[in-house]
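Would you mind keeping the following structure in view while I ask a few things?
A single protein chain has been omitted; all remaining protein chains appear in their positions.
Up next, chain A:
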Amino acid sequence: MSFENLYWGDIGAALAQTLAMVGGALLLTVLVGLPLGILLFLTGRQQLFQAPVAYGSLSFVLSIIRSVPFIILLIVLMPVTVLVTGTSLGIRGVIFPLVVGTAPFFARLVETALREVDRGIIEASLAMGASTTQTIFRAVLPEALPSLLAAITVTAIVLVDYTAMSGAIGGGGLGDLAIRYGYHRFQTEIMLVCVAILIVFVQLIQASGNRLVTHFSRK
């Protein structure tokens, strides 16, 4: 094993790809998952728009997606991915399955976070003449902000994990580099460097997530 002939240029490019995939997919996951989570919360038992059938169906679909191992989801989704983004390769080809894979997970976390908001606060908001929309956007979501930030942090880390897996089907990024060089070409040192970078990356996400949660916690 030698660390002298590392392809630092390749590693840098792979890191940039990972950052782009995690960043892009995280943004889209939040945009898709947050409304889904709010919908789950609202239609849940004894909530503002209690609707057992709607809740049950949505919950069922999300659970099915979550039951499929991500590596298999990647392969199953390939034709759809090509339809949506035009390619199943590279960053463009991987963001779509990443969002499909993590949005249901994030939606569940959002549902749990919103449920933890004191019911009394919702009641008080309604008693002051707030509409349901106002109650959600001005009371419930701000109250749940720390939990939502924690949920985004966890989801970002899951995305780092998933991007590595997507390397296996040509997604690029550090995971792809680690598999191609480290595994297929027996260049263990490249794998180690990639893993080390991923460890640092995940630690950074967690630490900054924790800081944000603390900053917005008023309880």
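Criterion: a residue touches a chain if its C-beta (ideal position, glycine included) is under 8 Å from a C-beta of that chain, and two chains touch if they have at least 3 such contacts; residues count from 1.
Everything below uses one rule, namely that contacts and distances are computed from a predicted model.
*Asks:* Just to verify: the chain that's not displayed, which of "Beta-ketoacyl synthase-like protein", "NADH-quinone oxidoreductase", "ATP-binding cassette domain-containing protein" or "YeeE/YedE family protein" does UniProt list as its protein name?
*Replies:* "ATP-binding cassette domain-containing protein"
*Asks:* Taking the full complex into account, find the residue in A:50, A:63 or A:131 that is in contact with the omitted chain.
*Replies:* Checking each option in A:50, A:63 or A:131, the one touching the absent chain turns out to be A:131.
*Asks:* Give me the chain A residues in contact with the hidden chain, please.
*Replies:* Spelled out for chain A, the touching residues are 118, 120-121, 123-131, 134, 138-139, 142-143, 145, 216, 218-219.
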